[in-house]
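Shown here: the complex without one of its protein chains, the others still in place.
Here the chain labels run A and B in written order, and each chain numbers its own residues starting at 1.
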Amino acid sequence: MCLAIPGRVLALDPAGGEIARVDVVGVTRSVNLALVQAEGVAPGDWVLIHVGFAMAKIDEAEARATLEALRGMGQIWDDELDALRAGPGSG
Amino acid sequence: MSAEQEVLERIARARRRAPRLREERITMAHGAGGKATQTLVEALFLEAFRDPLLARLEDQAVLGLGAQRLAFTTDAFVVSPLFFPGGCIGDLAVNGTLNDLAVGGARPQFLSASFIVEEGFAVADLRRIAAAMAAAADAAGARIVTGDTKVVQRGKGDGCYVTTAGVGLVERDVTLGAATVRSGDAVLVSGPIGDHGITIMLARGDLDLAADDLLSDTACLWPLVDDLLEVAPGVRCLRDATRGGVATILNEIATAAQVGVVVEEGAVPVRDSVRGACELLGIDPLYVACEGRMVVVVDGADAEPALAALSRHALGRGAARIGTVGDEPPGLVLLRTQFGGTRIVDLLVGDPLPRIC
Partner (left out) sequence: MRFVDEFRDPAMARALAREIAARVVPGRRYAFMEVCGGHTHTIYKHGIEDYLPPAITLVHGPGCPVCVIPMGRVDDAMHIAAQPGVILTCFGDMLRVPGGHGSFLDAKAQGADIRMVYSPLDALKLARGHPDRRVVFMAIGFETTAPSTALTLLHARAEGVTNFSVFCNHVTILPAIKAILDSPDLRLDGFLGPGHVSTVIGCEPYRFITQRFGKPLVVAGFEPLDILHAVALLLRQLGEGRCEVENQYGRAVTWSGNGRAVEAITRVMELRPHFEWRGLGFIAHSALRLREEFAAFDAERLFEIPGVRVADPKACQCGEVLKGVLRPWECKVFGTACTPETPIGTCMVSSEGACAAYYNYGRFQRQRVMAAHSA
């Protein structure tokens, strides 16, 4: 039971309840925020949606960090390749 | 041959065997347009009717009548809900049958319309359906010339079912069919896929999803086909992408012609909201029904003019080349994912059930 999709919070329940309207590229659905409300959710935030509930707030800084790490891994290899091509006595 | 390859060979042989209907009762899977439907048609209906023209299983039958070639087809419509963004059962009933004629290269001429109406159904709704049918037929230059009406007791029918049959004239010296498809051909699609199926799924209301910009794509494709055949004589095969989606059609073509079809995932046009709904529900847009889109397989050399002809027509906005036909793997459809990997696109057994997991 793992299918969970990132969605953007459009609007919170005006009555102050747990339900928010969340958008996934143009499709909207009500999502229950009970599991993430304590962290403070505002319109514009991204949440991970699973069977109608938000399981976690998506940490944008962490997402960026992961992408950086990924780029870094590829980069290291490219650097080594460049050094290899440049020949011995360099780098 | 490795152990894995031996198993793959075994499977290929098993799939080539004649289909057998094992179930004792019809299930919803039999109506989804995938493997179960195919097995039902081949093992039950083809067996019973035994006709060489029928056995070709094209969207229409092309009949020789004297010097003329007539295309003949029929389709039943059981959509729920009856009225949805972009149209109603009436639009589907007319356009669906006309499209089956159009993809045979036939100019639509005449339709029959039969109605099975449930006791208690609102007359005003029936009027709306009939009006939609009249408008759709008129727009296509076709006439509804005969019909039938039956009423069933309350509870024995889902409001209203409509069945239409259509007759058209194949004016050009053209023979379209899956069996003519060969290596080197290009695969095109006439616009973004999945609009109709997702619109219906959302209109049912029980998934609590909303997409304000989404409408059913129901439309009569004859004008588009007419333009296409005018400029691209190398068209091998046209198919109306309805129940089962583009994936089902590509599989039918791959099997009929024993070719391999390779699709580029990144090239398949899908509207954002359709994509969003599919991601949320875990469905693949390739299997979602359309009602006004066609798959075009054309000689590679004619691919450019064909695509241009589609794109400049209002009905072909968003048309794209999505793949190529090759010799390998015979009878299978492969997808080159946007990520760069490769996987099979097989026929689904039943409905594309929303995957939760």
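Note that a contact is a pair of C-beta atoms (placed from the backbone, for glycine too) under 8 Å apart; a residue touches a chain by one contact, two chains touch by 3 or more.
Source: prediction; values computed, not measured.
Novice: Over the whole complex, note the residues of chain A touching the chain we left out.
Specialist: 1-6, 8, 24-25, 32, 34-36, 38, 46, 48, 50-53, 55-56, 58-60, 62-63, 65-67, 69-71, 73-78
Novice: For the chain that got dropped from the picture, name the residues of chain B it touches.
Specialist: 3-5, 7-8, 10-11, 14, 22-23, 25-29, 35-36, 39, 206-208, 260, 262, 275-276, 279, 281-282, 326-329, 332, 334-344, 346, 349-350, 353-357
As a convention for this text, only the chains that are shown with their structure count from here on.
Novice: For chain A versus chain B, what separation do you get between their C-alpha means, in angstrom?
Specialist: Going by mean C-alpha positions, chain A sits 37 Å from chain B.
Novice: Using the touch definition up top, name the residues of chain B that touch chain A in the complex.
Specialist: Answer in residue numbers: 202, 207-211, 213-214, 271-273, 275-277, 279-280, 282, 355-357.
Novice: Could you pull out which chain A residues touch chain B in their complex?
Specialist: By the definition above, chain A touches chain B via 1-3, 5, 7, 23-30, 49, 51-52.
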